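Coming up: chain A.
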Amino acid sequence: MVPISYYLVLAAILFSLGIAAYLVKRNVITIFISIELMLNAVNLTFIAFAHQWNKLNGQIFVFFVMVVAAAEAAVGLAIIIALFRSRQTLNVDQVNLLKG
Partner candidate 1 sequence: MEFSYLWWIPLLPFAGFLINGLVGRKFPRTVVAAIALLFTAVPFGLVLKLASTMFASGGPEQISLAGAPWISVSGFTVNFAFNVDHLTLLMLLIVTGVGFLIHLYATGYMAHEEGYWRFFAYLNLFMFFMLVLVLAANFLLLFVGWEGVGLASYLLIGFYFKKDSAANAGKKAFIVNRIGDFGFLLAMFLIIAQFHTLNFTEVFAQIAAHPEWQGGMMTAIALLLVLGATGKSAQIPLYVWLPDAMEGPTPVSALIHAATMVTAGIYMVARSHVLFAHSPTALSVVAVIGALTAIFAASIGLVQNDIKRVLAYSTVSQLGYMFLACGVAAYTGAIFHLMTHAFFKALLFLAAGSVIHAIGGEQDMRAMGGLRKKIPVTFWTMTVGVIAIAGAPPLAGFFSKDEILYQTFASGHVVLWAIGLVTAGMTSFYMFRLWFKTFFGEFQEPAHDTHHGDDHSHAHGVHESPAIMTIPLAILAVLSIVGGWVGIPKAFGGSMEIEHFLSPVFGEPAAVAATASHPSEFGLAAVSVLVAAIGFIFAYVFYYKKPGTLGALAEKNRGLYNVLANKFYIDEIYNGLIVVPTLMFTRLFLAGFIDKGVVDGTGATLGLTAKGGGYLARKIQSGNIRSYAGWLALGAAVLLIAMTFGLKAFGATH
Partner candidate 2 sequence: MTIDSSILSLIVFFPTVGAILLALLPANPTLQKWGALVVTLLTFLFTLHLPAHYQYGLTGYQFEVNVPWIASPAIRYHLGVDGLSMWLVVLSGFLAPLGVLISWRAIDRREKLFYTLFLLQQTAMIGVFVALDLFLYYGFWEWSLVPMAILIATFGRTDKRAKAALKYFLYAFIPSAILLVGMLWVYAQTGTFDLPMLQQMGASHSISSNHAALWLASLAFLVAFAVKVPVFPLHGWLSDAIFEAPTAAVMVLAGKLGLYSILRFSFGIFPEQSRQIAPLMIALGAIGIAYGALVALVQTDLKRLAAYSTLGHLSFITLGIFSFTVAGIDGGVYQIINHGISGGALFMLLGALYERYGTYDMRELGGVAQKLPWMVTLFVITALSNIGLPGLNGFVGEFLTLSGSLQTIYVAHPMLWTTIATTGVIFGAGYMLWAIQRVFYGGMGRRPDEVSGWDLDAREQVALWPMAVLFVVMGVASPYWMRAIDSFGAGAAGRTAVTDVHVYPNPTKNLALPETPVSSTEGGAH
């Protein structure tokens, strides 16, 4: 018997680690990976709450999040490829032509 709040805190930890990773990582792909981490944290929250409320909606939401994440991954990686083609770099710190 684990309190639901434990799951939620775990999700919060993962979410924050995702943010942190986003901030730390220089490689575009890794940053993208961090986002996936955040999404996973949210998924965990959903499932925990679904358990709490004893409702399937939460779980189904997670299912859709997975689909969306897959779609995003396809597009995101395509964008990254396009970027790499034009810039020859994956380092975000060097992607700053647009500023000011």
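Per the selection procedure, all candidates are chains of the complex that A comes from, given by their letters.
By our rule, contacts are C-beta pairs under 8 Å (C-beta built on N, C-alpha and C of every residue); 3 or more make two chains touch, one makes a residue touch a chain; residues count from 1.
Because the structure is a prediction, the values reported are computed rather than measured.
Chemist: Going by the contact definition at the top, pick out the neighbour of chain A in this complex from 1 or 2.
Modeler: Among 1 or 2, only candidate 1 touches chain A here.
Chemist: Touching candidate 1 in the complex: which residues of chain A?
Modeler: Residue positions touching the partner: 19, 22-23, 26, 31, 92-93, 95-100.
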